[in-house]
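One protein chain is absent from this view; the other protein chains keep their places.
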Amino acid sequence: MSEASPRKTSDETGFREATRVWLLENCPPSLQGKSQVAIWGGRKWRPENPDERVWLERAASKGFSAPMWPVAYGGGGLSKAQNKVLLSLLRELRIPLPLVGFGLTMIGPTLLQYGTEAQKREHLTRIARGEVLWCQGYSEPGAGSDLAGLQCRAEEDGDEYIINGSKIWTSNADAADWIFCLVRTDPDAPKHEGITFLLMDMDQPGVTVRPIKLISGSSPFCETFFNDARALKANVVHKVNAGWTVAKALLGHERSMIADAFGVGGTGGTKRVSLAERARRYLPSDKSGRLGDPVLRDAIAQSEINARAFALTVQRSKDGMRAGHNPGPESSMFKVYGTELNMARHELMVRIAGPQALGWEGAGFEADELALTRDWLRTRGNSIEGGTSEVQRNVIAKRVLGLPD
Amino acid sequence: MSEASPRKTSDETGFREATRVWLLENCPPSLQGKSQVAIWGGRKWRPENPDERVWLERAASKGFSAPMWPVAYGGGGLSKAQNKVLLSLLRELRIPLPLVGFGLTMIGPTLLQYGTEAQKREHLTRIARGEVLWCQGYSEPGAGSDLAGLQCRAEEDGDEYIINGSKIWTSNADAADWIFCLVRTDPDAPKHEGITFLLMDMDQPGVTVRPIKLISGSSPFCETFFNDARALKANVVHKVNAGWTVAKALLGHERSMIADAFGVGGTGGTKRVSLAERARRYLPSDKSGRLGDPVLRDAIAQSEINARAFALTVQRSKDGMRAGHNPGPESSMFKVYGTELNMARHELMVRIAGPQALGWEGAGFEADELALTRDWLRTRGNSIEGGTSEVQRNVIAKRVLGLPD
Amino acid sequence: MELRLSEDQEFIARTAADFVKEKSPLARVRELRDKGDAIGFSRALWKEMAGLGWPGILYPEALGGAGLGFAELVLVMEELGRTLAPEPFLSTVLLAGQALARSGDEAKMKAWLPKICAGDAVLTLAHQEAGGRYDLDAVSTTAKANGAGHRLDGEKIQVLDGHVADALLIPAQTDGGIALFLLPAATTKGLTITRQQRLDGRGVALVKLEGVEAGPETQLGAPGAGRALLHDAVDRACVGLCAEMLGAMQQAFALSLAHLKEREQFGAPIGSFQALKHRAADIFIEIELCKSAVMAAARALDADSPEVPALVSLAKAKCSDGLILAANEGVQFFGGVGMTDEYDIGFYLKRARAAELSFGDAAHHRARWATLAGY
Partner (left out) sequence: MELRLSEDQEFIARTAADFVKEKSPLARVRELRDKGDAIGFSRALWKEMAGLGWPGILYPEALGGAGLGFAELVLVMEELGRTLAPEPFLSTVLLAGQALARSGDEAKMKAWLPKICAGDAVLTLAHQEAGGRYDLDAVSTTAKANGAGHRLDGEKIQVLDGHVADALLIPAQTDGGIALFLLPAATTKGLTITRQQRLDGRGVALVKLEGVEAGPETQLGAPGAGRALLHDAVDRACVGLCAEMLGAMQQAFALSLAHLKEREQFGAPIGSFQALKHRAADIFIEIELCKSAVMAAARALDADSPEVPALVSLAKAKCSDGLILAANEGVQFFGGVGMTDEYDIGFYLKRARAAELSFGDAAHHRARWATLAGY
């Protein structure tokens, strides 16, 4: 840890300047201006550019890989304000985040809330150093929207559990080292009450992983099979049979991330080619410069208006939260509308491109046309993953509108 | 009854010619070419044109007021083919039907199927002569889609029932003489098994009628209240507590009539002003003669395409029935799609007319514009009356698609 | 632009909500309709609202106003919209008031704005003609030069509160483009005003101009400024209407939700049926989007943002569809009784359509959005 730790700098300007200097000195030049690089870490990680490892290690030593985690667990101990400064500097200098992944965003925060001291010391430290890549084992082939209906079971054996069953949609499981998952420890209890939240090392013979091919092509998703896999009882998070509580907390993190992603999408925060620009490529314009197909023009305007209204609504919710209002179950609204907006937008792009949207690979299609085909297919999953639109509407009806069961 | 009864004519051409002559001789000239006149009959009937009564009486004597009913019950005893000839002649000569109403189309056929000999002789004869106007008492203020949940109760009292409760949507109850209705005779039985189908004279102190004003203005609908009203037990149709069977048969008549009405509407069988003609009145056309608002043009085409596809489907169903296929529960499809098509068409007409569709009465609006406002409002009830769209979709899901409860 | 109410704004909204609950239930609108009230609103209540400072919210304190902005005005109009209050906000405060306030014509502002703020005058702007549909520039009323003034001929339709207006702003074509003429109703010769009956009960009138002599003192603003004043005033009235629509859709939805929870069919409250639940969830979402749209448009007006026209069109496109959805579905949720005049939900169905077809329908505003975005 550096001597002139910026944490000790009392004012933000000082912190900003010191951090800027540190970043410019410590981030390898080959990564400066490369903010799109995603550094995942983990045992199996073999970055193409070895500087990525250098950058991760330096940032981890500084506490910048997990900036707001306590120093005791490998974090940087930064305040919210300082973290914001750090992120804005990374954006400004187009330096990649030192570390990304579910360890940092999902299991880390969960352990901070529910983990034992030993678990925090062991796992958080390794996450912050980028030594372990995590994946999530929630969904099961048979369970779908009914998450709590999971069947994967864990039976006691001395100080261990023996796990049998399978998980689906385990993103990046083929690259991951550890998995956090929900297992059934009491098959006789009501379905929400016999579930335990368990951490498991994937590097053992009882765990196998099969990547999933989607209708859009290859994907980060995998199916993960447990065949007498083992985990120490010390790796139970919170209490045995109380895993549902932990799961719900973690799902909250996930949903707000998804809503955020779509909210930002809606504002055009990420630079995207506008629908109108796309349309000009395929459709003639009239003398006044209007799109020559007024029916598509109307559909484009509808899509943009909806996107803008949605972005304004996300902003209104955030502005409200800053004023101390809690995000309630109406966040289901962001999931359902954001995803369906994105899906409708892609369907519209396909209609705009016409026959040129039909390419799979090879001759006769531009690269971005081929990407559109795949992207559109992929969006069909938006209303399914992370809680189906049907489930979200149920939540709104029940918890926001108070409609009876 | 005329001597050269057309029923005895062995070939259709003979029947046609004889009937044509009879119609031209017997229909008062003031009614020839007046096919839009609706002759309701009944005790309270005071037609503006007294020839209407003359025409009804002559036609009834000939058996033409209820052409296919048995002669014994005041009908004409015509075959299906002969009836078709009669109807086509009436259309051709633009002579009004001698009689219309629920007696003829609803309770009549029901009594033919379920009535006792005495009931048929009494009621059918009076219906055929246009002496009694009937209305229907099914729905109740509290019941809605759950028709069988009706509360109106009938208690035995010697050879009579005493009826208390109310009925809603009793069309033309303020003009009607008799009512056929569903009453609860066994409050302890399962809800479908304690219902009796009962006929009741409305000309008694225990029956009061209140017309219902709709959002579109005045309407034929009424609310009918029974306060110790009385009916002879001899007026129970079918068995006591078996009224649901009769009701279902009658509802079948009603739904196929409604589907028919919308089906015919869909084909443009009734002359209607086309959407495009309407649009030309409010929108400029471009040089090539196209409607100048391409977005509305697209919506008009969509509406017409849907209407035509629906009309073709009604035709396909009829062609199939002629080939001996039974009309199944898929007729719910005609109700739900036909009504929603009609509603969407009216919404589109309103959008086409723009601010001119907003008139209620008086200055600044044409008569057909004022009619459009009311018609549109009235169509909002299409998806409710005669079984809501929700109920129809339930029926399709369960009985056509076999989806589980 | 922050999309959040300040404490002051929350107070204004609460005050308006309380006022509406106490003084302006829907029953009042029903009664005005049933008795065929000649005015169509309550002058007494309008004075009371003026007492609360509402008609003057937008106008400078020097002229009797409160010196606030659209962010505040839409809160009041949203609450009034819940029960379809018919008082002359759109005509007097927004259409005419905004044309006056933006005209730079000090004399006319001083003559009229204090009266508007005090609830002592009803004014209006006749923005619609029979053939014009939603094109504000399609003005066929003519203003021919006539001595120092003009001679006006033409007809205006569905002029909001035209039947009770003390003065009317009339757009007419001069040689130099569209100009606005402010004509006193009582004393102008050649002016025929006929009350029109609309399905939603909002007071409107046919205004006929036959050889009306409009002296130079009647013209509003600098020559050539009329078209911009007309567009700007209608945009502002449009945002006010959207706020009313937002209130109306929330109320229609509240009535629907209450019915879904109470009404039992097949042994269960109908709100327990999943198909209806999902439709209710969709209405909820659309209303949330409309809330944001109205808030953003109002704040853009206050900030004089270049996005004003686009955000006005966004709000009108969303609110038109949102209110129609809430009202159509509302009637369907209520079932048969929803079709009767006795129930309130039908009032929202009628207002939904009237509001949709005022100041341009959703398709009109989508087309305008596209034009503004350059495609």
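When the chains are written out, they are named A, B and C in that same order, and each has its own residue count from 1.
In this section, contacts are C-beta pairs under 8 Å (C-beta built on N, C-alpha and C of every residue); 3 or more make two chains touch, one makes a residue touch a chain.
Keep in mind the model is a prediction, meaning the values are calculated, not measured.
**Student:** Touching the hidden chain in the complete assembly: which of A:Ala128, A:Ala357 or A:Ile396 does that?
**Tutor:** From the options A:Ala128, A:Ala357 or A:Ile396, the contact with the absent chain belongs to A:Ala357.
**Student:** Kindly state which of the options A:Cys181, A:Ala276, A:Leu296 or A:Met333 is in contact with the chain not pictured.
**Tutor:** Looking across A:Cys181, A:Ala276, A:Leu296 or A:Met333, the contact with the absent chain belongs to A:Leu296.
**Student:** Using the touch definition up top, pick the residue from A:Met68, A:Leu112 or A:Leu214 that touches the left-out chain.
**Tutor:** Reading the full complex, the residue touching the unseen chain is A:Leu214.
**Student:** Taking the full complex into account, what residues of subunit B touch the chain not shown?
**Tutor:** 276, 279-280, 289-291, 294, 297-298, 300-302, 304-306, 308-310, 312-313, 315-316, 319-320, 322-323, 330, 333, 336-337, 390, 392-394, 396-398, 400-405
**Student:** List every residue of subunit C that touches the chain not included in the displayed model.
**Tutor:** Against the left-out chain, subunit C lists 273-275, 277-278.
**Student:** Tell me where the left-out chain touches subunit A, residue by residue.
**Tutor:** Touch set of subunit A with respect to the missing chain: 139, 141, 143-146, 149, 168-169, 212-215, 282-283, 293, 295-296, 350-351, 354-365, 373, 376-377, 380-381, 383-385, 388-390, 393.
Keep in mind that, in the parts below, only the chains that are shown with their structure count from here on.
**Student:** Which integer distance in Å separates the CA centroid of subunit A from that of subunit B?
**Tutor:** Computed value for the inter-centroid distance: 59 Å.
**Student:** Just give me the whole-number Å value for how far the CA centre of subunit A lies from that of subunit C.
**Tutor:** Going by mean C-alpha positions, subunit A sits 45 Å from subunit C.
**Student:** By the touch rule stated above, which residues of subunit B touch at least two different other chains?
**Tutor:** Answer for subunit B, listing residues that touch two or more other chains: 295.
**Student:** By residue number and range, which residues of subunit C touch two or more other chains?
**Tutor:** 276, 363, 367
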